[in-house]
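Below is one structure, written out as structure tokens; the observations come after it.
Every protein chain of the complex appears in place save one, which is left out.
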Amino acid sequence: MPEILVISGKGGTGKTTLTGAFAHLASNKVVCDLDVDAPDLHLLLRPEPESVTEFYSGSEAVIAPERCEDCGLCAEMCRYDAVGRGPEGPIIDPLKCEGCKVCVHFCPAQAIDFPEKHCGQWFISRTRFGPLVHAQLFPGQENSGRLVTLLRRKAREMAERDGRELILCDGAPGIGCPVISSLTGTDLAVVVTEPTPSGRHDLERVVDLCAHFRIRAAVIINKHDLNPEAAADIETYCRAGGIEVLARLPHDPAATEAMVRGQVVTEYQTDGLAGLVRQAWAGIEALAGLKRAA
Amino acid sequence: MKLAVSVQGKDLKAQVDPRFGRAAGFLVVDEDSLESSYLDNSAGVNASHGAGIQAARTVADAGAKAVITGFCGPKAFQALQAAGIKVYTFEGQGSAAEAVEKYKAGQLAQAGTPNRPGHWG
Partner (left out) sequence: MIIAVASGKGGTGKTTVAASLASVWDGPVTAVDLDVEEPNLHLFLKPVISGRATAEMEVPQADESKCNLCRACSELCQFKAISVMGDVLLTFPEMCHGCGGCLAVCPEKALSPGARELGQISWGRAGRTGFLMGRLRVGEAMSPPLMRAVKNRLAEIQAGEPGDVIIDAPPGVSCPAVNAVMDSDAILLVTEPTPFGFYDLKLAREAFEPLGRPMGVVVNRAGLGDRSVHDYCRESGLPVLAEISFDRRVAEAYSRGLVVAEALPEAREKFIELAGRARGLVQGAAHA
């Protein structure tokens, strides 16, 4: 069963706006929001949670002041500068603690505890477009490849159990850990870009990342009319790399107007931008080998 | 010689689990006597990172000399290779007992390279 990931490298290119529209257009799928850091897809899909599960990952070191002898060894050994001073003696800054356990292990007084970290929550929800698997990391928490992997696994289990045809994922921005966890083993990466220096620069890094992990990529150029020459340049770059350009979408207030109404753009209108998004989706279905209803 | 089969249940009748790193558990089977014991893989399932490495450690510590599974990622493969443990691919669905029979009949292909791309997480 195919899994499609929509990513962008750079934030703000319209990745979530488009994934929302694709969720509307795709039939018989499970949708998965893998941007666990700043998930926005739920603002369009307005999910009703059916289950909430707490997510624990890694551990953090906590000094027990009553056992601490203030020898200073933890501060000396910590490579992350996480040991500071509080009113009762040394104190570990949870924002800096990497969870490496070195201080816990070497403390001569065994004064450091190592509890699991409560990092966030994940949800299985109902939406008007079908089931949604999503999560929210608590602010400041470690951006977790494991949470992304967990969500993908749950989405796949549900899809197989319910006889779905597709897993559609909204990815995280960037090229780091959560994006890597979203990409590996997916069937198609749809990269949303814009004709700006940042958009182009970040597109190239994401394409490199896809190549590194041997994932097929296709591109949508959003807001192409902001800079037609730069958009044409991007097309040349894609063609040279054998990457299909699925669509060139104009910068259109319809996307924001729809969002403000809690709708995806293909619910808000049928022509204009929405018409082009439909065509892009048809291209994606063809690439992913999805059967389309006659 | 001991084999480790990734499984979804706890005995020889259990279905083979196609995953290695996040398999529910492993059945360690003596290929001659067919005596088996079950190894839970919650350490692998729950690992934040490096589930494949954790699973490789579990089967190596149990003394297995060969692994039968569906898909094995690069880090797990590297770890198993380092320990001299061979990886055999069981395709499709079937029970652990069937997998062991096919292995003994020489019908399972040996994995020469990892047969799934790397994972992070």
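Each chain carries a letter (A and B) given by its place in the written order, and its residues are counted from 1.
The rule is simple: a residue touches a chain if its C-beta (ideal position, glycine included) is under 8 Å from a C-beta of that chain, and two chains touch if they have at least 3 such contacts.
Predicted model only: the values in this text are computed from it and were never measured.
With touch defined as in the header, list the contact partners of the absent chain among those displayed.
A, B
Could you tell me which of B:6, B:41, B:54 or B:95 touches the chain that is not displayed?
Per the contact definition at the top, the residue touching the missing chain is B:54.
Given that one chain is not shown, which residue among A:87, A:253 or A:289 touches it?
A:253
Of A:27, A:121 or A:196, which residue touches the hidden chain?
Looking across A:27, A:121 or A:196, the contact with the absent chain belongs to A:196.
Which listed residue, A:62, A:75 or A:226, touches the chain dropped from view?
A:226
For the chain that got dropped from the picture, name the residues of chain B it touches.
47, 49-50, 53-54, 56-57, 60, 75, 78-80, 82-85, 120
Give me the chain A residues in contact with the hidden chain, please.
8-13, 16, 37-38, 40, 43, 58-59, 77, 79-80, 95, 98-102, 105-106, 137, 139-143, 145, 172-177, 180, 194-198, 201-202, 205, 208-209, 212, 223, 226-227, 230, 251, 253, 256, 259-260, 262
Assume only the chains that are shown with their structure count from here on.
Chain A to chain B: how many Å between their CA centres?
Measuring from centre to centre gives 31 Å for this pair.
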